[in-house]
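A single protein chain has been omitted from the complex, and every remaining protein chain is retained in its original position.
Up next is chain A:
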Amino acid sequence: MNHTLVNLIDISKSFGDQVILDELNLSIRENEFLTLLGPSGCGKTTTLRILGGFESPDSGKVIFDGKDITNLPPNKRNLNTVFQKYALFSHMSIEENIAFGLKISGKSKAYIHDKVKYALKLVNLDGYENRLPDSLSGGQQQRVAIARAIVNEPRLLLLDEPLGALDLKLRQDMQYELIRLKNELGITFIYVTHDQEEALTMSDTIVVMNQGYIQQMGSPEDIYNEPQNAFVADFIGESNILPGMMLEDKLVEILGAKFPCVDVGFGKNKPVDVVIRPEDVDLLAPEEGTIQGVVSHLIFKGVHYEMEVQANGFEWLVHSTDMFPVGQQVGIHVNPFDIQIMHKPESEDEEAIGINE
């Protein structure tokens, strides 16, 4: 699509004995909305701080627009950060907060005034110039933090879990705002979050990280539909992850029953992990299913029913618009293309590294 803006090459970072990043490689294209997704301690924030210049890597290089900026201090980098806790300057007015970067770079008063006005309009906060940060709500403070960053027209905007402190409704509104802003401004966004839904909603590209390694990188659809290992499958949405045996191409044995699938190339009689999304499990009359079970739990979720079905010693999670009462005998069927087969990691290290070809 566009040329590469940022390249992280073989980045390693440890704090004491703890390895945070291990030879991480990542490239980010111009105008991309890229999300680093993972549980806390996975290295996503450290990656962001290395990009921002707040941490320096133990080894490896940060290339920005073709130039090595690994050792450049934060104030010399053509990028801005929106911090997790907003980090507004509480003794300055909103206007002074937003004008901070422009003043330092020595812009004229008139220019700053116009820019601040424009930025405030962009985040829907016209008229808040003279307020103090503490008098604003969390959502408003967040908008100020974003305005303060984008007013400097950076090539790259880093966002460190910016919506983490907001309540659900506000968070959803802000997600749309961020997408709108990105499209209006044409700035590259690197977004850090542990919230998979946020990642799926906003990103062009999602990078799933765990224990300092990239587990999988791809579009939201790829990540969701084709998780490459149990970690990704488990982290992205709800799934049934089952141990299985690849009998031959396009045929897998799960819990003693044979399920046709579409995957090939795993070899014969190989143990694998099988991912089946809850909405892909079809409940039928007992005799119509591949295996049989009994409904053990039932919850109404609004859009669908959530059920648990005991079958062949496994508790299946099922989302369905059809309701089956608790105690009902059911048959379970899964379409071949809804079965996702993954390599089974043979050690803990391999589990962390993932299968990232």
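What we mean here is this: contacts are C-beta pairs under 8 Å (C-beta built on N, C-alpha and C of every residue); 3 or more make two chains touch, one makes a residue touch a chain; residues count from 1.
Methods note: contacts and distances are computed from a predicted model.
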Listed names "ABC-type antimicrobial peptide transport system, ATPase component", "Extracellular solute-binding protein", "histidine kinase" or "Amino acid ABC transporter permease", matching UniProt entry of the absent chain: "Extracellular solute-binding protein"
Touching the absent chain when the full complex is considered, from A:R29, A:K61, A:K85 or A:K270: A:K85
Touch criterion as defined above, residue of A:K44, A:K115 or A:R148 at the omitted chain: A:R148
Listed residues A:G38, A:G60, A:G101 or A:G289, member touching the removed chain: A:G101
Touch list for chain A against the chain that is not drawn: 52-54, 73-75, 80-81, 83-85, 87-91, 93, 96, 100-101, 104-105, 130-132, 135, 148-149, 152
